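Note that one protein chain of the assembly has been removed; the remaining protein chains are unaltered in position.
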Amino acid sequence: MTEAAPKNTARPSAEIRAAISDLVAEYAYLIDANRLEEWLNLFAQDCDYKVVTRENVEQNLPNVMIWCDNWEMLRDRVDSYRYVNEYNLHWDRHVVGPLRFGDQVGDLWHIEASYLLAQTTLEGASSLFSAGIYEFGIRVTDNRAQFVSVRVIADTGLVPTLLATPI
Amino acid sequence: MTEAAPKNTARPSAEIRAAISDLVAEYAYLIDANRLEEWLNLFAQDCDYKVVTRENVEQNLPNVMIWCDNWEMLRDRVDSYRYVNEYNLHWDRHVVGPLRFGDQVGDLWHIEASYLLAQTTLEGASSLFSAGIYEFGIRVTDNRAQFVSVRVIADTGLVPTLLATPI
Partner (left out) sequence: MTEAAPKNTARPSAEIRAAISDLVAEYAYLIDANRLEEWLNLFAQDCDYKVVTRENVEQNLPNVMIWCDNWEMLRDRVDSYRYVNEYNLHWDRHVVGPLRFGDQVGDLWHIEASYLLAQTTLEGASSLFSAGIYEFGIRVTDNRAQFVSVRVIADTGLVPTLLATPI
């Protein structure tokens, strides 16, 4: 989103709220269901997906934990997870909080939402794995919503297995 | 839901969304408030309530942790909790994520929602007790919503006190 673009402070319609809420629910659902190939379909071709830490954001440091600046890179990441690298097996469970509707620029909405992510090991231990906030850029056209940008700001980066599945 | 029934892929109206969201909020609220007798009233007479583990679902195994296949059984379960068995006393706190609106068959909606359940002991220690997902079958008639089926898929079954209060 460029700062120069005109901002519309109109509140989102019920239809737009519903479309965006459904997209966010689907995002979390598909990761948790390990249906990452379908999760990819929620993103636009020109998407940007990034995982950063709060510390780096607040200190304006450039480091990122994951960064895919288009859809093909994001697909490669999923392929890598599926076929190339070995990670610790686990089950994810996201719970996302209420949506914060921010600026609208054209058909692009800026949305924030907190999340808690629990992971369960194959041995059956559930624990809090990551807490943080999503910054979503979501394009809504004809009430179809799609992710243009996702920035995950994790409250901590001190998680050895962070790079396995997306957050 | 029988697979043969015609599916309607129309999106839910704002009224139906609100009715379903309110029902789910009430479900969690009444368990957490230990008002289980009122919680029972959210269910249809022909309801089915089941708690299973993710492992069993993914491996298509038949084991269940709790299964009540009609309202009277569900009431018996609450009665048993209240009057018969002794469980560890605790306080529940559910936080449910955004609703995922699935298929509609007639007036029956298929909804999924992730949950995190924290428990607090009488000594005052709060911890994550269960993470998982709800699969709800919710009947909405005249904007009144009722549970026809609830399947709780817990990410792990390794919880000694799981069978006390409903999830």
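As written, the chains take the letters A and B, and residue 1 is the first residue of each chain.
The working rule: a contact is a pair of C-beta atoms (placed from the backbone, for glycine too) under 8 Å apart; a residue touches a chain by one contact, two chains touch by 3 or more.
All of these numbers come straight from a predicted model, not from anything done at the bench.
Set against the missing chain, the residues A:S80, A:T141 or A:T156 yield one that touches it, A:T156.
The chain not shown here is touched by just one of A:C68, A:V96 or A:V140, and that residue is A:V96.
Residues of subunit B in touch with the missing chain: 14, 18, 21-22, 24-26, 28-29, 32, 91, 93-96, 99, 116, 118, 120, 123-128. Subunit A residues in contact with the hidden partner, per the touch definition given at the top, are 11-12, 14, 17, 54-55, 95-101, 112-116, 128, 130-133, 155-158.
Convention: only the chains that are shown with their structure count from here on.
Our note on geometry: subunit A versus subunit B, Cα centroid distance of 27 Å, whole angstroms.
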